[in-house]
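Right, I'll just put the structure down here and ask away after.
For this view, one protein chain was removed and the others were kept in their places.
And then chain A:
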Amino acid sequence: MVKFRSLALALGLSTALVSGFAQAQMTLRVANMGEPDTLDPQNMSGTWENRIAGDLFLGLTTEAADGTVIPGTAESWSISADGTVYTFKLRADATWSDGTPVTAEDFVFAYRRIMDPKRAAKYASLLYPIKGTEEVNSGKETDFTKIGAKAIDAKTLEITLKEPTPYFLELLTHYTSFPLPKHVVEKAGNDWVKPGTMVTNGAYMLSAYTPNDKVELVKNPKFYDAKNVKIEKVIFTGNEDRTEMEKRFRAGEMDLVTDINPARIDTLTRELPNELKIAPYLGLYYYTFNSANGPTKDPKVRKALSMVVDRDIITQKVSKAGEIPAFGIVPPGISNYGQALKTDWADKPKAERVAMAKKLMEEAGYGPGKPLKLELSYNTSEGHKNIAIAVQSMWKQELGVEAELVNRDVKVHYNTLRDGNFQVGRAGWIADYNDPQNFLYLLETRTGSNNYGKFSNADYDKLMLEAGTTVDLKKRAEIMAKAERIGIDQDALMPIYFYVSKNLVSQKLKGFVSNTKDIHRSRWMEIVAN
């Protein structure tokens, strides 16, 4: 009996110790809303993968807590007068988690690797501003040394661009530009991403990776700024079920939930007003018009269809998360741009807009006797369906347009858009980098398949080319604004709203700063017991 009791005591003590230790370790639990396709930053393509990659690796530049660009692995840089040659000085104390120094060679290696056609990196095109990359990636050039990245010495890296790219420093925060541990990747091949093998240069290291479950990171003691990193462990859960993740948040099993079920917005606003953080986000929700074929080839039809859609009703009664009604292509609050542009009819009273639209439809040859019939395609989702129904009824009521709703699963939907087998189609664009070019390029002829509607306008293309070679930021902004004006006047697409980010943030989580990129690196946050 005595024995038994002491055993129980020992057991109790050790449990207390273990749980005490577990509490002492500061852990951030993130509902990441997506299973990573891979942990190799060069083959990623999703925002949920970015959250993991940005904790593991540190690019030449990186994001501060508020999303602004700050020095990362590079401590300083200089830019040539024509804006095409960047010389980066790497931090002397930048090391990989195994203690090996991070060198300029690691960057050169990474940029050659991502451009290798055999690697088939989906997002390689983001780095096409670097000289020679596009040629190598498309197989036209087989000499990888033609890529404009050169190690001057161990800690000096020179990058040569095709044309001045004002958003280049911003682009370097993106995971496609992260350095790779050459010494590990060359030895382990594709297995270098496995826990135990992967070596990183960011604030965290990989400790566990279970497909369909979670990715676990622990603090990297070799990180140059480790003394300021408070959270010791980060657990990313990949489950996409937003309602279940909200439940786990409410049960205290999650500290940060990166998206919510739109149908829950009213409840959450009421019940968790301090936890729900809604903030403008660099993203555009829009309908693309088929500009090459069918009735929407006529700009008058496009304009009429766009004019009668009441964005206020859609954002206030349908999507309801505080989205910003959109009348332009570039979201407000973006860098390197002036005032956000609007359609000239945006502020006109509704009756006047409807009258104008009716007239346009008549000119295009449609009327009560001959109503316009078209298909409105969207990818299957409750939210997209509700908006499509609202738009359909607005078209019907104001213009007598008979729109048939067609929903397809997301792969088939975008496949249909690419093949041009649609008339009006839902689309969305989230910025890859904080620059208007990332939105305006969607309407360039040379963009190809991401220009879903095959909009093509010679003046637009010329302006965008000109903007690409203009170093002066103010002048460049003016040129791009001219292009955006053409896109808006021609109604190349129908903007509906600018996205907002929707996070559930525990009261215990400090250091979370809402920002337009919705990027929140764990190194800036901490968990404080209330």
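Here, a contact is a pair of C-beta atoms (placed from the backbone, for glycine too) under 8 Å apart; a residue touches a chain by one contact, two chains touch by 3 or more; residues count from 1.
Following the convention adopted for this analysis, contacts and distances are computed from a predicted model.
Missing chain, UniProt protein name, picked from "Glycine cleavage system H protein", "Succinylglutamate desuccinylase", "Cytochrome c oxidase subunit 2" or "Oligopeptide transporter permease": "Oligopeptide transporter permease".
Although one chain is not drawn, the whole complex shows that of A:Asn228, A:Asn293, A:Ser449 or A:Gln507 it is A:Ser449 that touches it. Note on the undisplayed chain: of the listed residues A:Thr156, A:Asn239 or A:Asn407, the one touching it is A:Asn239. Of the listed positions A:Arg250, A:Arg264 or A:Lys482, the one in contact with the omitted chain in the full complex is A:Arg250. Although one chain is not displayed, its contacts with chain A can still be listed: residues 35, 37-40, 43, 45, 117-125, 137-139, 190, 193-194, 209-214, 237, 239, 241, 243-244, 247-248, 250-251, 253, 408-416, 418, 427-429, 448-450, 452.
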